[in-house]
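Just passing along the structure, written as structure tokens.
Of the protein chains in this complex, one is absent; all others appear in place.
A, B and C are the chain letters, set down in written order, and residue numbers restart from 1 in every chain.
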Amino acid sequence: MFEQAVNISLKKSDSFECKVIGEQLRYSIRMKQDFVEKAEKICGFNIPRNIGEVESYDKILCMCLGPDEWILIVQPKLKLQFDKIIARLNNSITISITNISDRNIGFKLKGKKVQKYINSGCPLDLALESFPIGKASRTVFESVPILLFRDGKLSFRVECWRSFGPYISDFFKRIADTND
Amino acid sequence: MKNFRSKKGSVINEEETIKFSFDGNEFSGFKGDTLSSALLANGIHLVGRSFKYHRPRGILSAGSEEPNAIITFDRGEGKITPNVRATTLEIFNRLQSFSQNSYPNLKFDIGAFNNVFSIFFPAGFYNKTFMWPKSFWDKVYEPFIRNLAGLGPAPLSEDTDNYASCYGHCETLIIGSGPAGIAAALAASQTEGRVILVDEQSEIGGSLLSSSNKKIDNLSSEQWLSKALNTLKKSNNVKLMTRTTAIGYWHDNFVALSERLTDHLSQVPEGSAREQLHRIRARRVILAQGAIERPLVFNGNDRPGIMLSNAAQTYLNKYGVRVGDNISVFTSHDSAYETAFEMCDAKVNVSVIIDLRKEVNADLLAEANSRGIEVHLNSSISRTYGKLRINAFEVYSPIQNKKFIVKCDALIMSGGWTPSLHLWSHSKGSIKWDKSISAYIPDKANENVCCIGACNGNFGIEKALNEGNSVFNNNKKYVVQEQSFGSGVVLNTIPNYLKKEKQKAFVDFQNDVTEKDISLAVQEGFKSIEHVKRYTTNGMATDQGKTSNLNALEIASREVGRSIEKVGLTTFRPPYTPTTFGTFVGYRDKELFDPVRKTPIDDWAVTNSAVFEPVGLWRRARFFPKNKENMDQAVARECKSTRDSLGIFDASTLGKIEIVGPDATKFMNLMYSTSWTSLKVGNCRYGLMLGEDGYIYDDGVVARIADDRYHVTTTTGGAPRVFRHMEDYLQTEFNDLDVWLTSTTEQWAVIALNGPHARDILEPLIKDIDLSADSFPHMSIREGNICGIPTRLFRVSFTGELGFEINVPSNYGLALWKILMTEGAKYRITPYGTETMHVLRAEKGYIIVGQDTDGTVTPFDAGLGWAVAKKKKDFVGMRSLKRKDLVNGVRKQLVGLLTEDPLTVLAEGSQIVINPKQPKPMKMLGHVTSSYWSECLGKSIAMAVIEDGFNLMGTDIYIPMPEDTIKAKVCKPIFYDPEGKRIHV
Amino acid sequence: MLLIHCPYCNKKRPEVEFAYAGEAHIERPNGINQLTMTDEEWSNFMFIRNNIRGEHAERWWHNSGCNMFFNAIRNTQTDKFIMTYKMGENLPTEKQIKAAKK
Partner (left out) sequence: MKFSAISLFANALSGHKKWPSQFPNKDPKKEYDVIIIGGGAHGLGAAYYLASKYGITNVAVLEKGWIGGGNTGRNTTIIRSNYLFDESAALYDHAVDLWDGLSQELNYNVMFSKRGVLMLAHNVHDVQSFKRHVYSNRLNDVDNQWLNPEECKEFCPPLDISSSRRYPVMGGALQMRAGTARHDSVAWGYARAASKLGVDIIQNCEVTGIRRDSLGNVAGVETAKGYLKSKKIGVSAAGNTSVVMEMAGLRFPLESYPLQALVSEPIKPVFPCVVMSNAVHAYISQSDKGELVIGAGTDQYTSYSQRGALHLQEHNLMSICEIFPIFKRMRMLRSWGGVVDVTPDRSPIVGKTPVGGLYVNCGWGTGGFKATPGAANMLAYTIKHNEPHKINAPFNLDRFIGGRLIDEAAAAAVAH
């Protein structure tokens, strides 16, 4: 029954590849920094303290987006486990956890031209020194707010609200068509 | 046809011959030629007609400063470009180009009639005429003037090319690749950071490409250039970009580059972009834009065959083209001597140099002498001859009062040099007047930027190189063998025995602004240089005064009697050269213009022939026509089925915000006029949100999910601003509250089921929620599962029928919709769109914010006073509701209207009066906000806001329409099931 | 496009990530104080702005970034930012502004 906003993936090539990431659990987490330590204990993994930092594990990504804001992206397999974690968090600390699994859509972008292509619409400096591997940031791609996470020299993950998904994928399609 | 190719040009590939056409005539040139160099090689000077007087014009320059040689570049349907500078257009096989602004042809142009009467069209003439008789303006004069407008042809069909856009970053951005820019790039390549070197021309090299006989570090300038290029190409931190113009310089070192990718290609690869916009953020910008030569302003200076000395030099050295066989020189600057000598050395006959100066460096005179060139000092040119090209001129020596005629086929001129301060000025760097070179040079920087080389007033290759180098504190010193760049004078008047009225000395060639025009402007009181510009249009043509602004300034300063520094320059504005709209658009056209936001159920709507409407960025199904129904028919059917049985509606676009935290209720109480304290978990309430001004801002149903958790809904269009409004108050005013906001609009797909069978269809699908009226009454919410999908199920109704809004995670919305369509078949389930939704809610008198309210309506005006909590100590908008005019004034209030003839549907937006017979302007009471045919009631219904409406119940009012006046009665705005029985079943 | 230093991200970021949010340090009177305010005083709060030509205290929202509102001193004649600081911090003194310019 699960159907995402975008299904297409761009043709695979050395220079650029764009794939839609399948079902994910996503939680928006808001709490004061004072509670982070406690939350870490309950979660059983590290929670980054500074904006732009990411803790990534095999099936879990935890990114700090604001002084009191995190997004947690988790493989669906861990649903039951996370149901419990969330219940415990809710009961133990002052926290706001909102399920936004279906709000976002994720893209995996990679290839030799990936940085150039993202820079077609994103105004951030994506040189490794300014946007190192393992960093994330909310920013924009043209008029669309996105979340950008670099997981490799030539590999990024982009998240946006689902209704903007087709625009993002159309955009990358046009870029690839125009440049190849 | 004679060939004017003299030697091998530095950018010319003689192996590759290229055929092209101009005005339908075939010519050939070489790879590397611009249209102008190729035309000159074929002996063609006449290429266009001027704007106002249609005077024959030739090629003035060899670069993007060209005012005269403006042509149309035609690549076929949808690819016709007007106003292209022949001096920058690179030729390719089968290139087609046309002259502009002439009819029937370039050589014989009827418009030249204007030239004969030019004395009647001085600057600003149109302000003085065309006023009588008054009626002639609209019908005769204005159409006439408008018909004369414009240069090149207007586009008639859609541009079929693609464009691209991107952002870029670097530590050093160098603009201009002459010796200064290259030296800076070489030095920068040794640093850590990224370097971008751009040049608008097809090759790197700037003036090095047009010079000869120079030695840099003991290499010929060609050798040095190719060595430097090699080094740069090998440095992996340097990016070289040719055919790339820096068009503008914005705040914080943000520079836009326009890269031309295909205009020079004969075969354009399928799909590739024609131009690309690069938006570069640089840590440091280095401007090495060079300098532009100034024409001399003398009588008859606009004849084809008269050109800038540096242009002639460039045609010779860069393209191997001599611009004539019998050349003369007119100058007030040493640099024209260099051109003359190089011409001579290339076996062109240079007969005379007319120099305005009394004295000239003896070495130059000796060199001229050795080449057999006559030099006339302290002389001037008083007239030129030749119909479509110069063939002679008259020399005038004011001291001796001597005149004589010299024959020529080209005249080259130099009035000195103007450093290119365009981008520097965009960046708001200040400028100062440098007497020694009679030009403005950069003064104080406003960004991390510097100017080097000719653009900083430092002429000469050696200076340029060393200045470029020194920017990076590099110790290297370049040594160049070159003729000294020399000096010159700038004269604000050129001696002539003819009276000024008898002269035509052009300052701005394209806009036909003469010296007289500038004098006239000043005489008429336009003393500021900005006024001179606007009154005469000097500097406003497609070259933006690159060759004319300084000359105009000199003349204006003379006329006003104030020094140049005091008169000042006009403002430089982007773009540096005219830039295609497509460049600014980049990728963002068609489907990439604005995103179209579609709901999870959109696909189904498409396959079921929905007609859509745009709402903000969203598109929503407006109605679902069946069998060629029109909108009214479809809506009537959708309404009826919903009330009779069951309707289904995609409400996914409603804004949603999850508000969570221990202070959630406190926050809600502050943000809404509604009170939330008593709302129990599991219940919903209508929330009314006001602006601080007390007017209705937004509304929506809010559910309390837990003590500390609210599920808020907003209007579709209002979602972004409501979120911002809340976040703003939370962070700046109520920041002591422990509560957080998360937008969940797109987390949930929302399917609304309305109608008597709404419960029947759900019952078999939901196991874990008791749907009975008692345990799940109207305005409540339950969490559970539907068909195994987790849901937040609202029992609410925007139709007045039994209603449910099923929220499920978006990725399951479509699947659930399809199930409901199948399951609903037995209830004749009917999908309906926004139009039906509007009718159904109007029958119940529910408002739509933005339609029934417009930002000037208070809750009380809208009859929603009950949604304003009386006891709350504070909420946004509370104080404003007590303002004088909101309490005492006559307010427009929301009422219902029933037309006298129930079949008449009022027009939305139509105006209401008490007395339809009054003369205009009529006193209007208000207007119809919503109006529909109600199929269920068998009559039309309407809502309206009218002055003092609550007191007018039962009164007759009138709606004057163009055809007739409609009578209606004011009533309560609720037409259907006023007791609300159906909603509670 | 301006480059704006966000005091929360502690980075300079492009203007398109931000939304301008009007003059800063205009404190909203609470409900109790509102009661004693005349219409004129209330309208001053709502509508009257310094609209300074020069150093202007204003708010920005890093909405496509860390989502935080913050304050800034910006010269409205040159559009140049002099400093940005977190919400809740006091209006900088002239001395602090001077120091920030260096």
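Note that in this section contacts are C-beta pairs under 8 Å (C-beta built on N, C-alpha and C of every residue); 3 or more make two chains touch, one makes a residue touch a chain.
Keep in mind that what you see is a predicted model, and the values were worked out from it rather than measured.
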item: Among the chains presented, those that the missing one touches; value: B, C
item: Per the touch definition above, residue among B:R5, B:R588 or B:R759 touching the missing chain; value: B:R588
item: In subunit B, positions touching the absent partner; value: 51, 79-83, 119-120, 122, 125-132, 134, 137-138, 142, 145-147, 149-159, 161, 163, 165, 248, 250-251, 254, 256, 277, 279, 428, 499-501, 516, 520, 523-528, 530-531, 534-535, 537, 540, 542, 544, 571, 573-575, 578-582, 584-586, 588-591, 593-594, 596, 613-615, 622, 693-695, 717, 850-851, 854-856, 880, 883-886, 889, 907-911, 913, 920-922, 924, 927, 960, 962
item: Residues in subunit C touching the chain absent from view; value: 1-2, 15-16, 19-20, 22-23, 39-40, 43-44, 46-53, 56, 58, 74, 76-79
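What we mean here is this: only the chains that are shown with their structure count from here on.
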item: Separation of mean Cα positions, subunit C and subunit B [Å, integer]; value: 29
item: Shared-contact residues (touching 2 or more other chains) in subunit A; value: 123-124
item: Shared-contact residues (touching 2 or more other chains) in subunit C; value: 1, 14, 63, 67-68
item: Subunit A to subunit C touching residues, read off their complex; value: 51-52, 65-67, 69, 123-124, 137-140, 145
item: Residues of subunit B that touch subunit C when the two form their complex; value: 250-254, 279, 281, 428, 446, 692-693, 724, 727-728, 731-733, 735, 872-875, 878-880, 883-884
item: List of subunit C residues in touch with subunit A within their complex; value: 1, 8-10, 13-14, 16-17, 63-68
